[in-house]
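In this view, the complex is presented without one of its protein chains, the others remaining in place.
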Amino acid sequence: MLDFFLGHYAYLFLVALFVVGLYGVVTKRNLVKKLIGLNIFQSAIILIYVAGASKWNATVPILEGSGASYGDAGVAQEAAHGAIEAAHYINPLPHTLMLTAIVVGVATTGVALALLITIHRRYGTLDESELLERMS
Amino acid sequence: MIDQNLPVLVPVLFLLAALLAPLLGQWRRGLSYLVALLASLVNTAVALYSLYYVVVNGIVRHKFGGWVPPIGIEYVLDPLAAFMIAVVTVVSLVVLVHSRQVVKVELAGRDVPFYGVVMLLLAGFCGIVVTGDLFNLYVFLEISSLATYALIAAGEKPAPVAAFRYLIMGTIGASFYLFGLWFIYNMTGSLNMADIAAILPGVYGETGVIIGLLLMVVGIGIKMALFPLHGWLPDAYTYASSASTAFIAPIGTKIGAYVLIRILLYVFEPGYFSSQIPLADVIMWLAAAGILYGSVMAIAQKELKRMLAYSSIAQVGYIGLGLGLANPLGLIGAVLHVLNHAFMKACLFLVAGNLRVTIGHSDISRFDAALRRKMPWTMAAFTVGALSMIGIPPTAGFFSKWYLVLGGIDRGAWIMVVVILVSSLLNAVYFFRVLENTYFRPALSMDEAMGDYDHPDADIESFPREEVAPSMLVPTLVLGTGIVLLGIFNAFIVSAVIRLMVPAGL
Amino acid sequence: MKRFVLLVLIAFGALMFYGVSTLPDRADPRAPANLEESAAGSPVAQDYYIRHAYEDAHTPNMVTVILADYRAYDTLGETMVIFAAGLACFLILRRRRQEDLEEWEESEGLEESEESKEDGTRS
Amino acid sequence: MHWEFELVILVFLLAAAIVALRSKDLLAAVVTLSVYSFMAALICAVMGAVDVGFTEAVVGAGITGVLFIVAIYQTERKSVD
Partner (left out) sequence: MERGREGIDPMRGYYDDRIVALSSRLVVPFIQLFALYVVFHGHYSPGGGFQGGAMLAASFLLIRLSVGSDGAQLQFRKGWGTPGSSIGTLIYLVTGLSTLLLGGYFLDYSQLPLGMGESETRSMGILIVEIGVAVAVACTLTAIYDDLVGEEGRRGSPHDA
């Protein structure tokens, strides 16, 4: 039971976050609020990817002992001998994917805000029900 | 050298054009259109050549950065992808030629970003089609989606609202796709389609795979406007500028359908979604409901573009139906309908654009015989498109429906056969309404033609009411002729190209 | 309506809860994503990345190598997404200076809602 | 992995999300969203995704917040729900 909890609690929390964001998008009447909900559930997905990438007793996916100088001899040797343990580093692939997903999120937010400004210029409101009234 | 690079050329050239069009356009306005046209021309040639090449020589793969697939990303040009790219480039080239005048009228002063965004849209579509990597698909899905939002927003007064609604729906869809992809990645450890297809049979029973697949299907269903998820479509198509709609409507939802076909038939095994879980039946019934709903709603519309938008929902239903039938004939019908419907919808929306430029509206109740006399060629193209939508034999629309009916009979799904026939009848109702007005209704007086519209510039005399300029007329006629030609040569298309797409085990 | 939406969301959340709880544990070394070789015999990407990133590109930060080399095409797509957003804002909000001024002069005496007259005409 | 940290920050994250969605003042909601993003960045860092955490901090707590505030400034600040 405890193992199950340790292995899944982050997923459960993040799914809850996903649902909260979705709730915001679907039920909020103010369009900015909808956008905030959208941001929340996008970042829930980002976090769920990141959570899925972690490994026990592993470190960040930057080779150790390489902080200071370029072409650090120790790292080069370690790499050359194939001594790098995959279990020793966190899975870097989801991190990379999520960098892209974050960028996509910003891009979407930017376009959405541009749309909101246009909507407000044309209709003078950002409230969904008022907007529907003024549209018809 | 060029052969191994075939898959990558079309999307990359579109991307290059998307970058150059605004850059050069800020220097000389006219250049942006030229860049777009040039890229479109070159890409059409490349796409047709690569279709020929793939049919003759088999699948072409391009490994980005030289990394072997599960490590790197790959582009796969198989017959289905080559076919889709050819459809996208040919239709978009014709629409692009047409769009110049429409942009001058409807989007004055915004042509530079418009052509850049159009190039991005096409790059996104082509990237989605050729990619062999599920995450890369997401990235290109987002490129095309952002372009679509922008194109829709640049339209009439309510257009930004429609675009915003689509943005919310589309982002939810893309996020669902991403979430589903996470499940699949967790169960397989890979993102490459071919690799996943090899790993998946071992884990088909797992709940994670089923939920991942469901999330992905829902996400893509939003993008392709599958029946209960179509809410964004009518407003978006109606309020967008005619030039934008002509780009989005013929191709946009088909790309969603393509992704669905790709994932269900090529990443997952055909037997999985049709027999192990009842997904095929669900898609089939939803598609049938969408066909009837779209057709009935189209009858109730008074505005041509809105009517065509609802008819789009119905037509996407046909494609979903063909996929849901889960047999080779159904798939052939679906793929053929992608091609046919791209031509038909493009033709009809170009006619709507022609009408808006010449008479300033596309309101069905104000069509009259004078219209046909003043614009004989445009209305002829419309007639051909309408007949094809209904499914009158020599035109293309008949044959895709024919294959769908055969597929339905093959499956024993008689209700689906009935649905297709009934919807053809409904199509006839709403298109004959337009045709009746344009062929049999005596010319309206000026007051009647204006109706009770109090638009600031419903000044009907300011519109020429005569045939459009050649640069708009020729594309419309090309598409009209194309519909007939596709109908005549459909047997050749099916036997030479589409038969190659049927995956093993279907 | 709101209650119905809430119900649907709760059902969806429950389904997702169930879905994630059937997944392999986080950080399980036997999870398919953490293996060396997949069930089908192909190399698993993350294992290859961690082992070979440095020798392939002489860069200790694996994320950078994946981002800009192994999956560089994704990053090109990502840059295009940002570019698309910029261009989309350009298309949605910016007009030519001259027209803008004209429109502004036109609408100066008018009500706020008259602003986008130019856009609302062709309906 | 330090699961105790993660748990605490996850609880804060959920709370920040709910506060951001409930606040009637949009400016406050956006500021809470920035806080939320910062929490997300923190949790990324705890989970070992330093790059993602960095990006999330720069983007979520910086750029997105500024863009939102500009948009709110251009439109309106009050929300009914």
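Chains: A, B, C and D, in written order; residue numbering restarts at 1 for each.
One rule holds for everything that comes next: contacts are C-beta pairs under 8 Å (C-beta built on N, C-alpha and C of every residue); 3 or more make two chains touch, one makes a residue touch a chain.
Remember, predicted model here, so these are calculated numbers, not experimental data.
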item	value
Left-out chain, listing which of the shown chains it touches	A, B, C, D
Listed residues A:84, A:97, A:113 or A:126, member touching the removed chain	A:113
Those residues of chain A which, in the complete complex, touch the missing chain	60, 62, 66-67, 70, 99, 103, 106, 110, 113-114, 117, 121
Contact set of chain D toward the excluded chain (per top definition)	50-51, 53-55, 58-59, 62-63, 66-67, 70-71, 73-74, 77
Residues of chain B in contact with the chain not shown	1, 5, 8, 12, 15-16, 19-20, 22-23, 26, 62-66
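Operating definition for what follows: only the chains that are shown with their structure count from here on.
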item	value
Distance from the mean Cα position of chain D to that of chain B, given in whole angstrom	37
For chain A paired with chain C, centre-to-centre distance based on mean C-alpha positions, whole Å	9
Where chain C and chain D are represented by their mean Cα positions, the distance between them in whole Å	17
For chain C, residues that touch 2 or more chains besides their own	16, 23-24, 27, 33-34, 45-46, 49, 61, 63, 71, 74, 77-78, 81, 84-85, 88, 92, 116, 119-120
Of all residues in chain A, the ones touching two or more other chains	6, 10, 16, 18, 22-23, 27, 51-52, 54-56, 58, 61-62, 93-97, 99-100, 103-104, 106-108, 110-111, 114-118, 122-123
Chain A contact footprint on chain B (complex, rising order)	135, 139, 142, 146, 149-150, 153, 157-158, 160-161, 163-164, 167-168, 171-172, 174-175, 178-179, 182, 185-186, 191
Chain B contact footprint on chain C (complex, rising order)	15-16, 18-19, 22-24, 31-35, 38-40, 42-46, 48-49, 69-74, 76-78, 80-81, 83-85, 87-88, 90-92, 94-96, 99, 116-117, 119-123
Touching residues (chain side chain D, partner chain A) in the complex	1, 3, 6-7, 10-11, 13-14, 17-18, 20-21, 26, 29-30, 33, 36-37, 40, 43-44, 47-52, 55-56, 59-60, 63-64, 67-68, 70-72, 74-76, 79-81
